[in-house]
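Here the complex is missing one protein chain, while the rest keep their positions.
So, subunit A:
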Amino acid sequence: MNIDTLLPMLLTVIAAATPLLLAAIGELVTEKSGVLNLGVEGMMLVGAVIAFAVTVGTGSAILGIIAAAFAGIALSLVFGLLTLTLMANQVATGLALTIFGIGVSSLIGSSYIGTPVEKLAVLHIPGLSDIPVLGPLLFGHDILVYASVAITVLVAWFLKSSRAGLILRAVGESDLSAHSIGYDVIKVRYLAVMFGGLCSGIAGAYLSLSYTPMWVEGMTAGRGWIALALVAFASWRPWRVLGGAYIFGGVTILQLYLQGAGGIGIPAQVMNMLPYLATIIVLTVISAGPWRGRLDAPACLGKPFRPAS
């Protein structure tokens, strides 16, 4: 496989990995605060349809992306209200949020089916974008691809090095201790949930504006669930989410290219299993190997917080 065939494949991988990365990094922050939001798929769909509708309506993709981010936040606030304030079960509420998102996105989108939209423009960086091979690979993308990587870097720094990140982790590891030394657990969790909603909304916008610039119902096709799996796959670490998204996207795309190349003698069904096999293998390795102790889910994940007083 030479560079002429490798390069387009890598570009396809980047496009496939970006929505996974965006949704997973948001969910990671939510889960780090101790909240499990299974509504990612629903928030992505609502983000996708809102981004599409606003872009068609205003002609501005940037406004579409911003609207999608707010739509994701709005939906996540519904989740926050139910689980954090009213203390509903997080798993049930998250599932309900996904089902709600599927329904409401279909409703909003029904008049947009069959309407095309201009693909999100590539940010052309004079000089850099024109370098052969590296130019298109590193500097030939739209704004959301860069945003996905930038958000990952910021989240990694935030969780590791910032004081606010430390508080967020404390809330996720031991809500009672954080509460007893004076942190507002519910407020921190609200913010984390909202960040998750924002990222899911943007991930949806990427689907309907760049990946496949159209609105069709259920267009996430399970990517929200893959993003959820990615967070566990990455053992709640931002850099591993980045790697995981690209591995997952990469294996999926590689098998499509291998099928197109033909004659490798492996049945297509086996090839389609590859991404899932890879997930199982990586999960087995990281949970059984010397890294075992580090497979650490936040201790309070999914548990409602009831202050003792």
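The rule is simple: a contact is a pair of C-beta atoms (placed from the backbone, for glycine too) under 8 Å apart; a residue touches a chain by one contact, two chains touch by 3 or more; residues count from 1.
As a working rule, contacts and distances are computed from a predicted model.
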| item | value |
| --- | --- |
| Hidden subunit of the complex - UniProt protein name among "TonB-dependent receptor", "BMP family ABC transporter substrate-binding protein", "Ferredoxin" or "DNA-directed RNA polymerase sigma-70 factor" | "BMP family ABC transporter substrate-binding protein" |
| Hidden-chain contact residue, picked from the options A:I62, A:L86, A:I125 or A:A221 | A:A221 |
| Listed residues A:T55, A:S76, A:S235 or A:T252, member touching the removed chain | A:T252 |
| Options A:T12, A:S129 or A:S174, residue touching the unrepresented chain | A:T12 |
| Sites on subunit A contacted by the missing partner chain, in the whole complex | 5, 8-9, 12, 15-16, 19, 102, 106, 109-110, 113-116, 119, 207, 211-219, 221-223, 252-253, 256-257, 259-263, 267-269, 272 |
